[in-house]
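Shown here: the complex without one of its protein chains, the others still in place.
For subunit A:
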């Protein structure tokens, strides 16, 4: 239990680690989706390239957008970017830092998809089998240009009867797969070198400014979170008070209409409502006439018919009198 709680708290405490977690999950999801996806090359001359390159590039775009959507910090960054200046200056360095960190995290899942697709080889074999030079492979030298293209287009389909058992088909397939894997490993190496350089060379350039921007970007993120939590807490307290005052007003009304002497008990959990009719009236009033969103004048509330403007319409009267409840 303790270990689980510690892990949970660790992930929750630091928003960066939450985002790293999401980034990792998306990368795993992209690998899983690639392995579950049933790649089936059409093996037709004009369709192969569109299909192969489509599978190589369209899912990464979707994963990139998913990475941006799932990252909470992107909303924080947009909010900071678009807000009016007001009383607080805007620092473009902070916005740039947040933007770059969001983009870096969002690019992990697409990069994983592309690398896995290239290392697997099927996409490139499908896309470029028709573009291979038929002169290089003995099985295709005898055919005319169109026939060669037809045959080459069928290379990715092992079960096709025309080229299924041909050794030239296997040769073309191996050739393209070799290129694909070489490309995949090169891209992987380049990405890792780029990440390595970025991480190691960064302290050499303007470390102080980097510390500042990182601090303030964390600050903005934490401030946003705490604001949301405070609003939730506030609305809970507001609701609690509103309901208590509603019950009080019901009790007052009952007292006015009944001739019993009020029994003041210290801990009156029944709040003076002790009759089925009174309960029904309370519930009906709750539906038909919800109390106004104004808990500051609870003790002076008398007549039920008085209508108050709700604070969310932002009327100047309410704004001036109850500043703590408006402009949320």
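General observations
As a convention for this text, a residue touches a chain if its C-beta (ideal position, glycine included) is under 8 Å from a C-beta of that chain, and two chains touch if they have at least 3 such contacts; residues count from 1.
Going forward, contacts and distances are computed from a predicted model.
As stated in its UniProt record, the chain not included in the shown complex is "Calcium homeostasis modulator protein 1", which appears among "Calcium homeostasis modulator protein 1", "CoA-transferase family III domain-containing protein", "NADH-ubiquinone oxidoreductase" or "TBC1 domain family member 19 isoform X2". Annotation: of A:119, A:183 or A:273, A:273 touches the absent chain (contact as defined above).
Annotation: of A:40, A:141 or A:296, A:40 touches the absent chain (contact as defined above). Where subunit A meets the omitted chain, the residues involved are 1, 4-5, 8, 37-38, 40-44, 47, 50-51, 54-55, 58-59, 61-62, 65-66, 68-69, 74-75, 78-79, 82-83, 157, 159-161, 231-232, 235-236, 238-240, 242-244, 247, 260, 263, 265, 269-271, 273-277, 279, 283, 286-293, 304, 306-310, 312-313, 328.
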